[in-house]
Structures are given as structure tokens and as C-alpha cells.
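Missing here is one protein chain; the remaining ones are kept as they sit in the complex.
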Amino acid sequence: MAFDPNNLMKDRITDIGPPKYDTYFPPIIKENFGKWNYHEILEPGVLVHVADSGAEVYSVRIGTARLISTDYIKEVCDLADKYCGGYLRWTTRNNIEFLVSEKAKLQPLITDLRSRGNWFPIGGTGASITNIVHTQGWAHCHTPAIDASGVVKAVMDDLYEYFGSHKLPAQVRIALACCLNMCGAVHCSDIAILGVHRKPPFVENERVQNVCEIPLVVAACPTAAIKPKKVGEMKSIEINNNRCMFCGNCYTMCPALPLADGEGDGIALWVGGKVSNVKSTPMFSKLAVPYIPNEPPRWPTTVKSVRKIVEAYAEGGRRYERIGEWINRIGWERFFEKTGLAFQHEHIDDYRLAMTTWRTTTQFKF
Amino acid sequence: MAFDPNNLMKDRITDIGPPKYDTYFPPIIKENFGKWNYHEILEPGVLVHVADSGAEVYSVRIGTARLISTDYIKEVCDLADKYCGGYLRWTTRNNIEFLVSEKAKLQPLITDLRSRGNWFPIGGTGASITNIVHTQGWAHCHTPAIDASGVVKAVMDDLYEYFGSHKLPAQVRIALACCLNMCGAVHCSDIAILGVHRKPPFVENERVQNVCEIPLVVAACPTAAIKPKKVGEMKSIEINNNRCMFCGNCYTMCPALPLADGEGDGIALWVGGKVSNVKSTPMFSKLAVPYIPNEPPRWPTTVKSVRKIVEAYAEGGRRYERIGEWINRIGWERFFEKTGLAFQHEHIDDYRLAMTTWRTTTQFKF
Amino acid sequence: MALKHPTPMLDELEKGSWPSFVSDVKRMAAKGNRMCEDWLGLMEMSYRDKEGHWKHGGIVGVLGYGGGIIGRYCDRPDLFPNVAHFHTVRVNQPASKYYSTKVLRQICELWDARGSGLTNMHGSTGDIVLLGTTTDQLEPLFYELTHELNMDLGGSGSNMRTPESCLGMSRCEWSCINTQDIIYDLTQEFQDALHRPMFPYKFKFKASGCPMDCVAAIARSDCSIIGTWRDEIRIDQEAVKAYVGNELVPHGGAGGREKRSFDIKSEVIDLCPTGCMEYDGKLKIYNEDCTRCMHCIRVMPRALKPGLDKGATILVGAKAPILDGAQMSSVVIPFIKMESPYTEFKGFVEKVWDWWMEEGKNRERLGETIQRLSLREFLKAVELEPDPRMVNTPRFNPYIFYDPAQVPGGWEHDGAAFRQRHQA
Partner (left out) sequence: MALKHPTPMLDELEKGSWPSFVSDVKRMAAKGNRMCEDWLGLMEMSYRDKEGHWKHGGIVGVLGYGGGIIGRYCDRPDLFPNVAHFHTVRVNQPASKYYSTKVLRQICELWDARGSGLTNMHGSTGDIVLLGTTTDQLEPLFYELTHELNMDLGGSGSNMRTPESCLGMSRCEWSCINTQDIIYDLTQEFQDALHRPMFPYKFKFKASGCPMDCVAAIARSDCSIIGTWRDEIRIDQEAVKAYVGNELVPHGGAGGREKRSFDIKSEVIDLCPTGCMEYDGKLKIYNEDCTRCMHCIRVMPRALKPGLDKGATILVGAKAPILDGAQMSSVVIPFIKMESPYTEFKGFVEKVWDWWMEEGKNRERLGETIQRLSLREFLKAVELEPDPRMVNTPRFNPYIFYDPAQVPGGWEHDGAAFRQRHQA
């Protein structure tokens, strides 16, 4: 029976949750679930996993824009039908993995993918730069300081050589978030691209009392920069600009406090974060470049700065060493020298835990 | 001309500062100032420093109680006259150094010192436990939770074997402070003995307005536990006991807020701090034992607990490894196992920087 | 053929080797997709202004659910009427994102009919994100989603958010837990929390099968479930020799496959963070000192494997910076067995939520509530004993809140007696 707009409750189904995870497993995955023995990367982007039974599954990983159309998905489906028995998966970093169980079909798949222009780059495995985890930007969100997809495209075009190769000391995870909400969870990435505002919100007094809950707005400010204020007859708020660090949290709570500004907004770059517990423990990303202007459509300065970091690391890092581990070994004084980036006041923490970041030792390098 | 009580300004001398540092240098120090070439420790407590000129000065270091009488000082002077040409010095840890320039007098001095009972223990050099930096305690201060000199005496009696030997992996610096003001600067010691209060101050309402400046008292509380309060006609203050962590800072400001309590007060032990920049950078001491009751005159539980730590370290530490470095290598989970000390709620930080102390990794030992 | 709005700036993004979302969307627009057409125009304007053109979303959703839809309106409906309303639909993905082409085609069909045809595969939390539709489409879309695709919406707002995991046992030899089943089970068990706001703020679960943490659980989930083991790393000495003899490619080829001589000392032994390995023709691991960082395992995957006594470490509190700075998750359960139906773990979750709902302020993440009220209060509330594995270091400040229950007389002084002993 079909949907009846006048009776929403009619045989309504709710709370069924997602399909069970194995509903769409290809047979080889179902059969060898939990029985994998080892894996190898045959070439960048191409993995083989071997089961105790000896069964093998080949995974071909391709980079995607993540912001993709139904047309694109249908094309991917055609490929999966042809080479993978009608199954595929996405990775946790928005790449697609074609799972090939018949070895004979592996090379044809690869050749086919390569034949289709720039739609299906193969790579993202091992000591490479895989897809950039990112967010909405100007495509769909209301708080961004920058676009997401465009910056990602520009940066990946430039770093393309590293996506399809294993020539780095270790994997490099790049993430982008278009505002301090950090939906990309960029805070633990080898390299993080972050959209930043630099002007305090301006207060639209006529609108505040109609569209915002003033107590919630006041509470939303991490630095207590916001106070309620009466403007003539209007209940409104007042912002102590000196205390504002442009997080935008008040704007999230109240549309009458816009802070976006084409000239003021831009990008901050962060480095040295990681998530894995391998060798070193997880680390936050730290500030590398406080501010780069917004430069659509291809953000050249951002692209160049990211490359500087990658190249200094590619040259100086040791095998297995993540960017953060490399920096910890050589020291920040050397990091700024080797990348040619400038160390400025903004690099010195002045928020809650600031004192824990100061140098309380005579140990440093001249 | 002598002092005239009725005319203080009469040829008054002020602001002359201390004697110049070299005023009381023994000749050998004056002659070789800045020209020392190397040193060696000949035996525990006995150092030789050799100058470029070949000149040698022997330093014999003895432990002192620090709380000493003029009689004691005079006896020390007799020794210095006899063996050191009338010169001596104190170290930064309250030990005395007899500086011998005539080699012939070295052994006689040592023999003489040893012949005088327990007054002049020789040691405190190298990989030993040297004198305990400490404070006033019940001897002279108004805010102590414990005595200082008595605890130090009891602990050093017990650790005596380590003062006159070099059998530890590295030097162990013990410090004691009788209250959270930490005049001993115990916060960066291998082992720190700290006097703690455990009851909030009680408010003597009748006295507060006469003996205290209420605004200063309110401001003195790190946790904002204190509010002004009127009691009948009296201006006084009120303490939110739930917020009090017994630092005593309010009492420092206001005698009408006593917090000392014979049964409640006691000792907390801390470990793993260091000051030197050797190998590892300086470290704070961390909590080892949250509370040990006050047990005058010889504080047996404190003495035993300190020994537990020293012995576990003596057994497990590697050459050159300070206590804090040893713990960092084996991990805190092992430290508590090997010392047999209990890990409790109090060990988990809940003050300002607490989150920086939590374990944000899957790396730990079972 | 010319599109409604010229997009000279966006067109620059059609160049280069990386897939171009612009080419993709233009293709859609060229087919006559009006929403895509106006979306391109709006984007072009954003590129010119260097400012986004979306407004706050009002409350939109489907009947009976408090989440799953993100309302979105553009601020120039005058110029771009077809994206005046452009809501997002979050569809709960199957854990770790395996699909048949059949179901994907169904989704495409549904979305072509009822939305813009634009998607994110996937959102950062894990959902299938369907970008851009109008309010009137929401109910029919939901009806078809549930009836024809057996799928449901994901989370948004102050709900449990769509949980996600690494692919775990489905294709990874290192997985110590069945991440997918755990995530599926939790998602089903807590459907109510997923669809109906009941929390102070969002709450996220993520599960990784081992300490590699391929779903970034420790950085991105309020409750992180990370597989581990507590017995001994399994060693195949023959395979070790094979690596040393350069018969096997180290690191599974992750660092390239060029023949090179593998140095077990500098590449494994010396890089072990705890220095608990020795090699003298035979590999020895002092497992009691191992912190399971998996470096040795990942470098010699054919020779070394995680132990057999498997379970998970549970960490809580990770979040992005808003409000008080970013946090990673912290260990609260060093080891727990994770076997269906995960009764013990769910009991823990219930206690966590009860406490957080009781104590948490509006828009305060679990990690922030713990920060404000202390880890100690949290542990008490969820009935866990303090363990050194929960901290990197014991406190170094002396500001200890001693428990009055353990102090003779508690917080009380006998002031009179005190003044007997001490004259004021």
C-alpha cells in the first residue's frame, strides 16, 4: 500500500533502525567473517586480504569527492555489478572500496577505473595521503568561514602524487572543517584545515528578542563575552569584543548575531595530530599557520602551505614516523625552520590550559 | 659609637645588602675561581675539585638538622679552624661543606667528624639521599599541619644507609613542607612529604570583623568557597564546605578561621618530581599516598611508606634514572603494584587541569 | 548546453586530477535537475562573496521523531527559488557501509524523485547524507525509506547520534571485537534515544576493532569502544625469520614493495614504545610490559597477531572544541568482554546516561560534564573503581577534596576545645 498524506499513522513504520550490517556483505566477506589471516598492499590502492581458508579478497580503493550525485553512484554501481558481483563499500574516510573475489577481474577493474578520466583515482592506502575528511562549507551549512569541497579539491589536486603512492614516511591524514564546530573532527589530524572567523558577531538588536533565547545565547559564550542589554525598548545582548575569539557558538544559538565576513574570514592550518595508538599515543593537532585569506576558487596560498609541510616531512621524517612524531623528534623550533612558516604570537596558547604548553625547561635547540 | 635607643637615626646604616660573595672565600677558592677543570667523588660525602692549575680542593659534606643552635655552629667553627683554615660553606640543601686545601688534613678531618657521635654524618653526594629540604612546622610557623624537623629526623634516621652510600640508581631529593604553602618547594622533588589539613576552617564570627579584611579573605579562596555573611550584627563570612580543599589560604589572611585539627591533619606523600634538566625535563611531584595520620614523635607510617618507595626504586630503577624517570618507564600501574601503595579516588586529579591528566589512549599495562 | 547561472569560478574546480564535485553536479544540472542548477548558482555566489548563503534551519522533521532532518533555507530565494528550502536527510547507514548495488540504486531512485539527487557518502558521523529537499517531501520519503528500503533515519539534535564502526571482523585480521555487531546492536537497542531528544546534548558511539582506531573513536565519540587483548601477542617465529630474511614484505607493503633489507632492530625492536622486545634469532616479547600499541604487529603482520583473550577498552568524553576545548576520550573501563547481547556494557551505558541526564547542563557534552563535576563523581555514579589505567599521571596539585566520611568528626571542629588549647 502506498503513502497516504492524509493519514500519516497508517501502517507507519518507525524505529526499525538500519539494515543489519551483514545484509549487504558480498559472499566472500560473509564466509570469511572473523577468519581473516593477513593482508598485503599489492600496489597503492589495492589490498589483498587472505583468510585462514586461503580465500582471498582484493580491495580496490578509489578516492571520491564525497559530495556526489545519484548519477555518480549509479556509475559506481555499474562497475560493482561488472567486477564485484554487485557489492561495494565506503571507508571511514569517504573512499569507495571495490571488493573483488575473482582474481581474474582485478586487473580489468583497475584498467576500467583508470580509463574513466579523473572520476576514480586509485590509492589512499599505506604511507599515502588518503581522502580528506571534510564537511559542508558553503554547500549546505550556515556557519562556515570557508567552503569545504572546493578547498579539498584544490588541495588533493596538488597532493595527488601522494594519494597514489607510498613514498611518505607514514600515512598522512588531512581533515578540513569549515568552522570551529569542527565537524570534520580535525582536532586530531596530521594536517588540519580549519575555517576561521576573525570578527566578533554584529548584533542585530531589532531581531534578537524575536529570534533568540537570550539566556541561552549568554550561556553559549565560552569566554563570557556576552551580556544581556536593553537597547531602547528592545531586549538584546552586548558583546565584549575584547573577549571574543570568534568561535561562532553564539551565532549557532542566535541567527541575529552574524559573524561571517568575506574579507575577515579565512583558514588556519594545524599539524601533528593523530588518532591511532601505534607507537605514540593519540595527539591533538597544533597551530601551524594562524591565518590564510579565503582565496576561492582554488585557495593557492593554502595549497602551497600544506605542500610546504608535506614536503618538509617527506624529506625529514623517518620510516613509520607520523608528522607529529617527526615534529616531537626534531622540535618545534626546527619545524618552523624547515617549513619556512613563521612563528607568531597566535601560536602561543592563551586559553584555559595555556600554562601547560609553555617551555618549562632549558632544553631546546638553538 | 654604640646603639642609641632614643635616636634610631643616629648614624643609621641601611640598604648595604649582604657581604660580597667572595668576602669569605678560602684562598684556594679565590685563586681558582672560574678555573676548575673537573671533579670526582672520592667516597660518599667527599669530593675533590681539580683546577686547571692542578690545585685541588677537597669538600667534605656533612648532614645537619638545619634547625641548629649557636653552640652547634661554634663547634663547626672549631673544626673549620682546625682543618680548613677557618672557612666553610653551606650547600643549597642545608648541608655543611668543609673545604680542605691541604690533602694531609683530609683524613684527620673525616676521622674527627666520625668520632663525634651522630652530629656530623658524612654523605649526601652522588647517587645518595641527601638532606631533606624542609620548613618550620611546629617549631615556628602558624599554619603547619605537621612538624617539620621531627619528621625529617625520623625519616633520615631510617634512610641513613642511603645518605652515606652511592647505591641508588641516581640521586633522590626528598623535601618536606608542613602546609600547602610549600615553603620547601616540594612540588618538584623525587619524594615530597606534605602536611595537609582535612577540615574546612571554622569561622569565629565574633572575631572576623575585628581581625580580618573580609574582601581579602573572600579573594584568597582558590575555589571561591567563601562568601561574606552577616551573623546578627556581625560582619563575617561563610564557607561552602563542599568546595573547600583545605589549602589554608584563607587562614593565612584571617586568624579567625583556624583549620588545624590534631586528628584530621596529617601527611600526603608525592613522588617523581625533579628539577634538573638532565635527560628528562623538570617534572612536578605527583600524589603517591593521599593521607597518613600525624604520628609524633616518630611518624612510623610515613617512615615506612617512604622506605617502600625508595626500596622499590632501588630495586627497579636503572643507573642514572631518577624516580620520576623510572615511573615513566614502568608506568603508574606498575608503580602502585611494586610499592604496594593503593590507588584511590584522591589520586585522580579534579582541579583546574584535571583533563590533561586522564588516560586518552588504549596504551597501558594490564 | 548553457546552465541557468554562469559559474566561472566553480568551473576552475573542474580542472585537476582529483574527482570534481562541480563536474558531477553540472552533469546533473545539465540533465535538467532544477535544484542542482540553482545550487550551483548559489555556490558561485558564495565563491564571489566568500560568504555562505544558507540560513539557520527551522525545526523540520517527520512525525514522532526529534532528529534525522537538518532544516536548511537559502538567504537568496529571490535568485535561487529551487533551493529556497534545502533540507538534509540523514539516513542511518548499515554499520561500516557495505551495500549491494540494488539497495544503492533504490536510494538513488528515491532521492531523484524526492530530493536534489545530491548526497554525501557519507557524513562525518557515518550517515548516508541526502542533501537538499523540501518539507513536503519528508513524510513520503520517510514512508518509502521504511517500507521499501527497510531503512531508518539517523540522528541529529540532542539525541544519540548514528553510531559507526570500523569494518572490523568483516575484513580485518586484527579486530578483537565484532565492531559491526556491537554498533548494530546498540543502534537497535537505543532507537528511542536515537530518534527522540532526551539528552543535554548529542551523544556518539564509535567502535574500532583494535588500537589502530580506524573509525577515530577516541577523537570523535562520547563513548569509544576500542578492541584490545590482555594475554600474549601470538608469535610465528618462522615468519619472523622470513621478514628478517627479506622473504616477506614488511609492513604489508604499506611503505612500498621495493626490495630493501629489513632491519628488525631499528624498525621494530627500537621503535617499541615500552622497549619490551628482544631479538636474537628468536623474537621475545615481555608481554607484561607491552601496551598493545600494535607497532610490531603492523610491521610484521604475517608473524605477529593480537592475543586470544580479547575484549575492549572503554573510553568516554571525546568531542570537538565547542564549548570548552576539544577532548579525547579517557579510559574508564580498561578491559571488558564484548559478547552479544553486551549486557554488562549496556548496563554501564544506562548508568552513564542516567547520571548525565541528571547532572548535565543544556548543551553540555558528557566529557564536559565530567570535567565540571570531576572524573571521581563520574566513576562513583557509574560504580567503577579508580584504576591507575584511567590516568596518565596521578594529580600533581595538592588540592585534594578529602572525603569527610574518612575524617574523624568529619568537617566539624570543636571550636571551644580548640580555644582551650589555643588562646586567640
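Residue numbering begins at 1 within each chain, and the chains themselves are lettered A, B and C in the order written.
Throughout what follows, a contact is a pair of C-beta atoms (placed from the backbone, for glycine too) under 8 Å apart; a residue touches a chain by one contact, two chains touch by 3 or more.
As the structure is a computational prediction, the values presented were derived from the model and not from experiment.
Here the chain not displayed is in touch, across the complete complex, with A, B, C. The residue touching the chain not shown here, chosen from A:Leu109, A:Val196 or A:Val217, is A:Val196. Seen across the whole complex, the unshown chain contacts subunit C at 49, 51, 53, 55, 75-78, 321, 325-326, 396-399, 421-424. Although one chain is not displayed, its contacts with subunit A can still be listed: residues 180, 182, 187, 194, 196, 198-200, 202, 204, 207, 222-223, 241, 244-247, 255-256, 258-259, 261, 263-264, 268, 270, 273, 284-288, 290-291, 329-333, 335-336, 343-355, 357-366. Think of the hidden chain as still there; on subunit B it touches residues 3, 5, 8-9, 12-26, 29, 33-34, 36-43, 49, 57, 59, 63-74, 76-78, 80-81, 86-92, 94, 96, 99, 118-121, 125-127, 133, 135, 137-144, 147, 149-150, 153-154, 156-157, 160, 163, 166-167, 170-171, 177, 180-185, 187-188, 216, 219-220, 222, 247, 249, 252, 255, 260-263, 265, 275-280, 282, 284, 294, 296-298, 319-320, 351-353.
Basically, only the chains that are shown with their structure count from here on.
Across the assembly, the mean Cα position most removed from that of subunit C is the one of B. Averaged Cα coordinates give subunit B a centre that lies 48 Å from the centre of subunit C.
Taking the mean of the C-alpha atoms as each chain's centre, subunit A and subunit B sit 50 Å apart.
For this pair, subunit A with subunit C, the centres built from the Cα atoms lie 12 Å apart. Among the residues of subunit A, those in touch with two or more other chains are 277, 282, 352-353.
Residues of subunit C found to touch two or more other chains are 211, 213, 218, 273, 292-293, 328.
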